[in-house]
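A protein chain is absent from this complex, but the other protein chains hold their places.
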């Protein structure tokens, strides 16, 4: 059976990992074609190596990595470092890791911020499923301004000739 | 038959991948000397590993990677991370990946922005072809201020002696 | 017997390494299941390679890396480079390294700053222990806004339906 | 016969590659001890992999990489990425690559800017030759404030005792 990894953090202020796991549980083939492995690490800078271990030691074919950078300026630098780690983990394993970061600064209202967490975690969990089993779903939406966490931006007008 | 890869995103607001593919289809040898493989990923941070997989798992000899960073400040950081991933994918495979990024901030007018997308995607698709089959086309233009997306900047005046 | 590494610096203005070692000494299995190896390097930019050596040459299964970036603007750039080194050391070894950085700018009052050092060093030493031996402690706290150095931020309100 | 690589771009607005090649042609041993390989790529972000290919696929023992970042703010980020690629190419091959970047913002006057291009390209071509065949030329100038593109800054006064 294939394995899909889900890694999240104690630092985040919303349980995005649970949302991603629930979304994947409703995808076709859960429990027959693929199973889900979940791990939690302290903060988002621990995600990169945790994902790489899931891929190389546990055989995950794709991973969803979820984190929530805080409001302090230093959190932006840390998020950048975390992203670089996730990027490198992908390149060293030839395996997609979908980074799902919700910045605490995206919304002032906690309930709205939580809604972004839910939407982004679920849509990227679905993207992970598509990348593995239905890549034509992605190609069909090429250049369509698709967003996670918010409504789609949509495509541009055609160029002025 | 050689393979040329084209990877784009759902996030972009213009179907630059289609433009690159169409340009390559009009290059000499399409269908006889080389064929085109196209992939679509969620966002530009997924491009690096997708390109590396096309090179190492599908045998592409060169790849065109297209993306459109959005207007938010965080998008600039993400674009930087995406670029670093594409850079590393090249260095780990000794294979050129032509990065075609159109920043949404480059033009206010959507139709003008779309025109930049078309021009840059097509010119870099042509560059990919040249790198593989006609490198003398590039050498001939060395230091000539060649641009993609806009008209060429042209060469500088000679130095004041 | 397993080995847990602790690396700190001469540059830091508080002996965070001693705090981390003391915390680990009070974890179950110290001296029977695991032993502690401690190293000190000049500054935080020397942490990455020191951690990697502990993992690859001394067999440490996890490492706690402690440093204190100073007040000068250049220290922020150096801290970023140090973090990138720690990130890369993790990815090249498939081993967690918990980065414990206390920025001198976090608190004006030296005694308050020292308190942050103690709390963060001890909590991350405990996290290292959990990652090795009790990962369910981490999963249980997923998305709970857990902090080190300060009190927890706590979870967000549920999304507005 | 040894090989020295020269790589430049179509994007640059001055043919710095030609200057580097001409300088190397006037170095002792050209045509007998070493020959020159020249390549041109679209932009400076393509330099890293082009240099690495010259080293690993064509046997170059050192490479001169020339580029000209433009005036837009994004060009500074791209130049940073290009430099990181050149850095990594060196470290993965244990081979020097001399980065010769002339920022278009260095001079307002095009003729003055071109003069910087000529001077910097030629001096670094000479440095490449020295690194391979006369390293004592470099050691002799250690700490002397040597510059390329402009006149030397010169050494500091000795410390105040």
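The first chain written gets the first letter, and so on, giving A, B, C and D; residue counts start at 1 in each chain.
As a working rule, a contact is a pair of C-beta atoms (placed from the backbone, for glycine too) under 8 Å apart; a residue touches a chain by one contact, two chains touch by 3 or more.
For clarity, every value in this text was computed on a predicted model and none was experimentally measured.
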Statement: Touch assignment to the omitted chain, from D:4, D:27 or D:88, lands on D:88
Task: For the chain that's not shown, point to the residue among C:39, C:103, C:124 or C:147 touching it.
output: C:39
- line: Which of C:81, C:134 or C:152 touches the missing chain? It is C:81
- line: Where chain C meets the chain that is not shown, the residues are 8-18, 38-42, 45-46, 48-50, 52-53, 56-57, 70, 74, 77-78, 80-81, 84-85, 88-89, 92, 109-115, 117-118
Message: Contact with the hidden chain only, please: which chain D residues?
response: 76, 79-80, 83-84, 87-88, 90-91, 94-99, 103, 124, 127, 131, 135, 138-139, 141-148, 153-160
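The rule is simple: only the chains that are shown with their structure count from here on.
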- request: Ignoring chain B, split the rest of the assembly into groups that are still joined by touch.
  value: A, C | D
Task: Quick one: point me to the chain whose Cα centre is farthest from that of chain A.
output: D
Query: Tell me, which residues of chain B touch at least two other chains?
result: 80, 84, 88
- prompt: Which of the chains touch, listed as pairs?
  reply: A-B, A-C, B-D
